[in-house]
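One structure below.
Then we have chain A:
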Amino acid sequence: MKRFLFLTSALASLAVTAAAQEITVVSWGGAYGASQMEAYHKPYQALTGIKINSVDADNPATPIKAQVEAGNVTIDVADVEPSDLVRLCDEGALEVLAIDELPDGADGTPAAEDFIEGGLYDCGVGTIVYSTLIAYRTDGTAPTSTADFFDLEKIPGKRGLRKGAKYALELALMADGVPPAEVYDMLATPEGVDRAFAKLDTIKDQVVWWEAGAQPPQLLADGEVVMTTAYNGRIFNAMISENQPFELFWPNQILDFNLFVIPKGAPNKEAAWEFIKWATDTQRLADQASFISYGPARKSSAPLVGLFKDGKTEMGPHMPTNPDYMADALTTDIEFWADHDIELNERFNAWLAS
Partner candidate 1 sequence: MNAGRGDEAFVAFEHVQKSYDGETLVVKDLNLDIGRGEFLTMLGPSGSGKTTCLMMLAGFETATHGEIRLAGRPINSVPPEKRGIGMVFQNYALFPHMTVGENLAFPLEVRKLGRAEIEAKVKRALDMVQMGAFAARRPAQLSGGQQQRIALARALVFEPELVLMDEPLGALDKQLREHMQFEIRRLHERLGVTVVYVTHDQGEALTMSDRVAVFNDGRIQQLAPPEELYERPENRFVASFIGENNTLEGVVETISGGACTVRLATGEILDAAPVNVTRPGERTTVSIRPERVEFKPENIPPGVHTVEAEVLEFIYMGDVFRTRMRVAGNDNFVMKCRNSVGQRKLEPGERVPIGWAPHDARALDPL
Partner candidate 2 sequence: MAEIARDAPERMTAADGTPLKAALARAQGRARRRAFLLVAPLLVFVLASFVIPIGQMLHRSVHNPVFSANMPATTAWFGANPVGTEPDEAAFAALAADLAAAAEARTIGAVGTRVNYEMQGTRSLFTSAGRKADDLEAPFRAAMLDLDRRWGEPELWNTMRNVSSPYTANFYLAAADRFRDLDGGISRVAPERQVYLTLFQRTFLLSALITAICLLLGFPIAHLLATLPLRYSNLLMILVLLPFWTSLLVRTTAWMAILQGQGVLNNALVALGVIGDDGRIALMYNQAGTVIAMTHILLPFMVLPLYSVMRNINPSYVRAARSLGASSWTAFRRVYVPQTLPGVGAGALLCFILAVGYYITPALVGGASGQLISNLIAFHMQNSLNWSLAAALATLLLAAVLLLYWVYDRLVGVDNMKLG
């Protein structure tokens, strides 16, 4: 009898480990996906023997919605933007996570306090802080203020902007003189929206709209645009790894988080949660900064950030979380976008098509 019990429990544990031998992680691909691969997936695989299937998506939120609706979820972990996180979480498409199980910071700070404001939700755990900001070619006129982005006389030529209401409207208002702290209050009013679109009108025929994060460095490299909004990590990559003559304009940078989530009904929920807990600890978040210039979502990771993987580039000046850049930075208001995304994007699409 004893022996029988032992056998069944052994079999059961075998079944559990067998089922958890693989987890599927959906992310954005590119240099960002590669940095996750280096900092999280490979070490975790080496540590636990669990195989991580890495899948790229244009926006990982789309397959989550599709799979949850269809009731056939294959994704275990996804890397999403905050606005999608809030929306998916509200719609019940994500598992609620036991946030208090997250490990404390390396310095002993409880996780709830260690994560930067906006980096922790009951459906998601922040990994990186990235910035959307103006990038320009060093062989042209350098902008000295956000307003220069809209000044066709001072800096003539095409500009790149992300196709969508988000970032474009904030940038327009800040260029029009609205302080970062008041941007979302302003955008919540019809006048504020009109004001933002009026500002965008001034450069509408000079804008090249990009959609994928890989496009802005390409546009700059081709000389198609003289400056563009871009994700700081992509530009960093082009500057350091490809020696492109680019520079970033840090003032008025717009900060965003990326977060790990688990879709409702994920096949390997427990294994996924174990992976997230491990991947978002102080050391792992700091490690990722060696592979891409996105800031770690934990404050305790900052002192551990060192050199880039090339072994000579100090990452500090390339981190959006660098105190020098935080003064007039704007942090994306997730709640605002969750509420106004549809409305403002409809308006944006209509504006774009007219």
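Here is the rule we use: a contact is a pair of C-beta atoms (placed from the backbone, for glycine too) under 8 Å apart; a residue touches a chain by one contact, two chains touch by 3 or more; residues count from 1.
The candidates were selected such that all candidates are chains of the complex that A comes from, given by their letters.
These numbers come from a predicted model, not from an experiment.
One candidate among 1 or 2 touches chain A in this complex; it is 2, while the rest do not.
Contacts from chain A toward candidate 2 in the complex involve residues 58-59, 61-62, 65, 86-87, 89-92, 96, 158, 164, 197, 204, 207-209, 211, 222-224, 335, 338-343, 345-347, 349-354.
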